[in-house]
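Please read through the structure below; I'll follow up with questions.
Right after this comes subunit A.
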Amino acid sequence: MLSALNLVSQNLNAYLILSGLLFSIGAFGFLARRNAISMLMSIELMLNAVNLAFVAFGAFVSSADPSHAAQASDIALIVMAAAAAEATVGLAIVIAIYRNRKTPLVDEYDAMKR
Partner candidate 1 sequence: MTASGLPLITIVTFLPLVGAIAVAFTNGAKPNQARYVALGFALVAWVVSLLMLGGFVTASGTQFRETYQWIPAFGINYSVGADGLSLVLVVLTTTLSWISILASFSPIQNRVKEYMVSFLVLEVGMTGVFVAQDLFLFYIFWEIVLVPMYLIIGIWGGKNRIYATIKFVLYTLVGSLLMLVAILATAFIYQSGHNGSWQNAFDLGSLIAWAQQGHFNGSFGILAFGAFALAFAIKVPMFPFHTWLPDAHVEAPTAGSVILAGVLLKLGGYGFIRFALPLFPEAAHWWAPLIIVLSLIGIIYGAIVALVQPDLKKLVAYSSVSHMGFVTLGIFAFQQQALQGAILQMVNHGLITGALFLLVGVIYERTHDRTIAKMGGLGSATPVYAAALGFFVFASVGLPGLSGFVGEFLTLLGTFAAIPAAAVVATFVMIFSAGYLLWMLQRVAFGELSEFLRGLGDHLTDMKPVEAMTLVPLGALVVVLGLFPGLILGLISGSVNATLAAVGQAAPIALGLWR
Partner candidate 2 sequence: MPYATLIPLIPLLPILGFAFTALFGRRLMLRHGRTAAEIVPVGIVIAVWVIAMIVVVPALGHQDPFGTAGLDVKLWTWIPAGRLSVDLGFHVDALTAALLIVVTTIGMLVHVYSIGYMAHDKATWRFFAYLNLFMFSMLLLVLANNWLLVFAGWELVGLSSYSLIGFWYHKRSAALAAKKAFIVNRVGDVGFALGIMAIFVNTGTLNIQESLAKLVEQGAHNTVPLTIVALLVFCGAMGKSAQFPLHVWLPDAMEGPTPVSALIHAATMVNAGVYLVARANPLFSSAQDAMVVVAGIGIFTAILAASIAFTQTDIKRVLAFSTLSQLGYMFAALGVGAYTAAIFHLMSHGFFKGLLFLDSGSVIHSVDGEQDMNRMGGLWKKIPITHATMLIGTIAIAGIPPLAGFFSKDEILGEAFKAGFTWVWLIGVVVAVMTAFYMWRLMGKTFYGESRVDPAVAPHVHESAWQMTLPLVLLAIPSIFLGMAVGLPLGNGLLVGWLKPVFEQSEQILARTPVDTLFGLPVDTVLIGISVAAALAGLISGLYLFGWGSRKVKQDTVDAIAGGSGASRFLYRGSLNKWWFDEINDLLFIRIGGAVAAFLWWFDRTIVDGTVNGVGTVVRDAGGGLRQIQTGRVQNYALGIAIGLIVMAGSFLLIVGQPR
């Protein structure tokens, strides 16, 4: 009964749309921002969107395997860890290039072109 009422929060599409939106916003942030770190933040957003999608699938897609939802959560956890690793490496590089170029603005890193 509860489910009948909660049209939105029980509905897989809602979550997926939300995840798609978040992904797009992250992508926009990555494409538009000039500061390396803000680009990093955008990537985190995109990864979160993916996590949301995983959890949504785990939650709402029925599957013979009882531990289906748990699997989704585990995947989400693992993705988080991977994202963390990525963030550390990313920030290390940002700091390194900051030391060389004294500017966090990415569009000034165009010494190598053509």
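Here is the rule we use: a contact is a pair of C-beta atoms (placed from the backbone, for glycine too) under 8 Å apart; a residue touches a chain by one contact, two chains touch by 3 or more; residues count from 1.
A word on the picks: all candidates are chains of the complex that A comes from, given by their letters.
Small disclaimer: the values here were computed from a predicted structure and weren't measured.
Of the candidates listed (1 or 2), only one touches subunit A in this complex, namely 2. Of all residues in subunit A, those touching candidate 2 in their complex are 27, 30-32, 34, 39, 106-107, 109-114.
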